[in-house]
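Before anything else, here's the structure in question.
With one protein chain removed, the remaining protein chains of the complex are shown where they sit.
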Amino acid sequence: MNNTQTIAASQEKILELANQLAKEFSKTAVKRDREGGTPLHERNLLRKSGLLALPIPKEYGGYGACWPIVFKVVNIIAKADSSLAHLLGYHYLTVCSTFLFGSTKQYKTFYKETASQQLFWGNAFNPRDSGLKAVRENGRLMLSGSKSFCSGATDSDRLLVSAQEEGSDEVLLCVLPTHRAGIVTEDNWDGFGQRQTDSGSVKFEDVIVYEEEILYKAAEEQKVFPTVRTHLAQLMLTHLLYGIAQGALEESKAYVKAHTKPWISSDVEAAEQDPYIIQQYGEMSLNLHACSALIEKAVTEFDHAWKKEDALAEQQRGECGVAIAMAKTFTAKTALHITSTIFDGMGARATSDQYKFDRYWRNARTISLHDPVAYKLRDIGKWYLSSELPPITPYS
Amino acid sequence: MNNTQTIAASQEKILELANQLAKEFSKTAVKRDREGGTPLHERNLLRKSGLLALPIPKEYGGYGACWPIVFKVVNIIAKADSSLAHLLGYHYLTVCSTFLFGSTKQYKTFYKETASQQLFWGNAFNPRDSGLKAVRENGRLMLSGSKSFCSGATDSDRLLVSAQEEGSDEVLLCVLPTHRAGIVTEDNWDGFGQRQTDSGSVKFEDVIVYEEEILYKAAEEQKVFPTVRTHLAQLMLTHLLYGIAQGALEESKAYVKAHTKPWISSDVEAAEQDPYIIQQYGEMSLNLHACSALIEKAVTEFDHAWKKEDALAEQQRGECGVAIAMAKTFTAKTALHITSTIFDGMGARATSDQYKFDRYWRNARTISLHDPVAYKLRDIGKWYLSSELPPITPYS
Amino acid sequence: MTGTTVKEEIYLDQAKKLSVSFAKDAAQRDKEGGTPKQQKDAIRQSGLLNLLIPQKYGGEGGKWSTALAIVRELAKGDAALGHLYGYHSLFVSDIRIKGTEEQQAYFYPLSVQQQAFWGNASNPLVESLKGDKQLQGYLLNGTKAFGSGSPDSQYLWLSFNDRETGQYLNGVVPTDRTGITVKDDWNAMGQRQTGSGNVDFKNVRIEEHEVIRDFVENPTPFSTIGASLSQIILTNVFIGSAFGAIEEAQNYTASKTRPWLTSGVEKASDDPGILRKYGELWIQAKAASALADEAALILDEAWEKSKKLTEQERGNLAVHVAAANVFAGNTALDITSKIFEVMGARSVHAEYGYDRFWRNVRTHTLHNPAEYKLRTVGNWVLNQQYPIPNPYA
Partner (left out) sequence: MTGTTVKEEIYLDQAKKLSVSFAKDAAQRDKEGGTPKQQKDAIRQSGLLNLLIPQKYGGEGGKWSTALAIVRELAKGDAALGHLYGYHSLFVSDIRIKGTEEQQAYFYPLSVQQQAFWGNASNPLVESLKGDKQLQGYLLNGTKAFGSGSPDSQYLWLSFNDRETGQYLNGVVPTDRTGITVKDDWNAMGQRQTGSGNVDFKNVRIEEHEVIRDFVENPTPFSTIGASLSQIILTNVFIGSAFGAIEEAQNYTASKTRPWLTSGVEKASDDPGILRKYGELWIQAKAASALADEAALILDEAWEKSKKLTEQERGNLAVHVAAANVFAGNTALDITSKIFEVMGARSVHAEYGYDRFWRNVRTHTLHNPAEYKLRTVGNWVLNQQYPIPNPYA
């Protein structure tokens, strides 16, 4: 095998592994949607699979997978269970944030320990919540307060934390072991969708932060590269939405073929021959195909931008952001449409609680509210009309 | 320069040439939309440009451009004037039909004379019109009757003709010089869109057809490859629609920035800062971007299928057809939406007859009726639901 | 609606009060499922159950348009209760539509006296309940699915087939008749308190005077308008849900939504995108209600004509109701999904239960396919053909 073949073979192995996990997860997805809470068993399966080290370079013990493969894995899991994909995607986002915001020494350390111990990362990072304060007391940095929307914090090994430095506008970023004294992950996530993402709050009571845990690069605002964290987050969300839409369409197709009876006045012998059902699946699969094409373009641009590292220019960062905004906006719209429309073909009996087919809509609806689609459209419009790049924010 | 660079340079030259022509055409597009009729001057510019030989292999005197480049050229012209792009695209379609339906000797002859004499091809091919009959009289084949929707027949040098063989179900295909005695191209196209495509009728009165003009391969129904003519036609139409949408969006943007006054209750200083206008341009440019992504995928699949020639299998032909159906359906919808929505941003004064901004909608509406979008969606739906390939017809 | 009488105003006022009280714990009851016993009792006590019963039999002699306005009002607070009230009204009316004057005279006073809620055991899609002819009446055995309102009902409107002849018949029996088991096993993603589960029949006697067969012996266009009634009830459940969703969203946006970080406005309620979206949502809901109100007036006229209703008038009613239904269904689906975009990420919390609006609408818009309703309407517009009467058109 030459080098390209080796890479292809190892990529295939990774995707195969992801598919196996997805199959396993899908068996209990309905049950776990009903229960909510923390998917401990599944989180441990992810740990054991080795996939937590997927984007970590080989030299630090990971797979060294490129972003397109990492997104594909998240997408595969999302088709089966978007909560677990959310946890996994945000784990990648969080681990790799240390590459963006940390020193070389820091990210090496974090990468290595994550790969060797299969650490699961969570976050306490919500930029819209200023409820966590950092105070220096006797030369020691202490965190107190709380953060909301901390997806994946429960049962995590590391937390990426952002806090407001007292007496300044500065935001402090640090990485803490989740079991550090004073940190309490609260079991209070009760969204109607993404029910096993543990996106509740984390409380901090006089939590010590050591110097080496602080990611100082975060403050160097002149650098463009660290701000691609936003792009990474947006692409993770896009792949979740895409996976949900795919899963919903596939599962509904199987249901139509297995269970739906042709309508009384339809004159067809099987539901899948109904001209209206065919038309709807035509439209849905076409839109899904458009998502895939847009996502592919955005991922390619992101991959290029990422590889530029510190040489990344604002223009490229901005254009990449527009491509991602397009992919995400279109995918969100498509996911909402598909997860609602599948019922038309399936019919009334598909509303039975045993199937929980509504989870697709609930999950898509929840994720799509992460940041407003209307403001993505504004960014795209300003770019088209006035060549204005999207403002650099935690969401664009 | 290595080989790749040479190709890139020559492609760049072609695109540059197309852009120059487009610029020239756009100067009079409004005037010619008003007048209708045959764009003799512009047709001659196309002849002189050499672009008529674009897809013809170099060995026969052409540019030997690959399909992606050919489509790009059609698209560039369509942005400026979709009638002229229609004539050019159908010229390519018609010339290259001889490669699909003719013998090696035949297509070589046609290719060579087309390249050396810059022949412009038109068609009398409408498969939905059985008004043209072929009769054998005293061993001579004669055509009588008429054909409708014969885009580009007027002022053409060659015609691709389909006729019903008397006393049989067979369709006869042949190539005739347009000036052959008994052929009259009628100046009766009066559609509200694509006004300079001369898509009227052609009359045939006892027109002699010589043996070497008949494309016999057409009857060999077992072959898959010749049926990609449909794909080629559909992709041409897709690129026209895409070009119209691009042209409309670009021209409207220029108008908004130059002429539109901010609305009285908008509190902004320039129309392009209006949040609602920005939002609409965001949505329109996003959809246009999705068209581009879908078209790119479809063109790649078509390019692969074309290169297979006689080895093309039905499965690949069918899947390629689905990709094209997706691109065309989405692009038609987008083009209709954009060409109508641009007015919201531009405002009431943009309806003045001097601009003829409505031509974009009229052109898109006309092209999009070539064959029903509803049946494209049916093909896509059957493929998704039941893995059924689209039926092989002149439209799918 | 315009032109309401004083009496109608009083009914609607009552409905409004009930609706406001139902809304308070609608999210909680949606979670629990089961039967809204307390709320059904409140409706019983209001007297609204007798609205459509003629005055000569002790009822209010009200109009269908009033009943539908009540359905809409109740659905605003809780779609399940709007549904239960609407279908009760349908079953009560079915006697008039398909039965004899004697049967009205028999059942209506009983219903008034008992403040009776009527439930469903008449799903026409499956022939799953058989009747064995007796000297008098039938002996019923089998099951009926989708028995909305069967739990906590006093009467059941049922359909069955004569086992021997296959003849389709209707009937009314007291729910507590020996051999009837209301399974109360409805567990769907929406309309969770409509009790639309199975009803089992084991050797259940139905007396001859309880068997509804006049529509078989004396068929008229009027005897087939049940389809339009059920469709227009659902229409108003959708519209009520849509307005209810907008109202909840409006409260939320005004009090809880934070302005977006790059919005440049100080309050979310000044955000230009949020403002236009509220306009869009409300206009859609309003168009749906205007269309449904027109259909309700056509229904009032048909109801008035009763057995004198012509086939053409029946067809006209069916087309207008199908139009109103499919428009309201699509509109309500759109609105109940988009409200979140004007509320923001925190509105997904289970304490609010705002997803119930979409789940409710999505569940009952599947009652029969929207696409076939479009075809019904289109066939009339294009070919001037009225639908062939069936249980859904």
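Labels A, B and C are assigned to the chains in the order they are written; within every chain, residues are numbered from 1.
By definition in this document, contacts are C-beta pairs under 8 Å (C-beta built on N, C-alpha and C of every residue); 3 or more make two chains touch, one makes a residue touch a chain.
Please read all numbers here as calculations on a predicted model, not as lab measurements.
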Contacting the left-out chain in the complete assembly, out of C:219, C:264 or C:279: C:279
Contact partner of the left-out chain, one of C:89, C:253 or C:363: C:253
Which residue among C:129, C:299 or C:326 touches the omitted chain? C:326
When the complex is taken as a whole, what residues of chain C touch the one chain not shown? 2-3, 246, 250, 253-254, 269, 272, 274-284, 286-288, 290-291, 293-294, 297, 322-323, 326-327, 342, 371, 373-379, 381-383
Contact with the hidden chain only, please: which chain A residues? 275-276, 279
On chain B, where is the contact patch with the chain that was removed from view? 128, 149, 190-193, 263-266, 276, 280, 336, 340, 343-344, 346-348, 350-354, 356-358, 361-362, 365-366, 369-375, 378, 391, 393, 395-396
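One rule holds in what follows: only the chains that are shown with their structure count from here on.
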Chain at the geometric heart of the assembly (C-alpha centres): A
Using each chain's Cα centroid, which is most distant from the centroid of chain B? C
Per the centroid of Cα atoms for each chain, what is the distance between chain B and chain C, given in Å? 52
Quick check: what residues of chain B touch more than one other chain, meaning two or more? 275, 279
Two or more partner chains touched - positions in chain C: 273
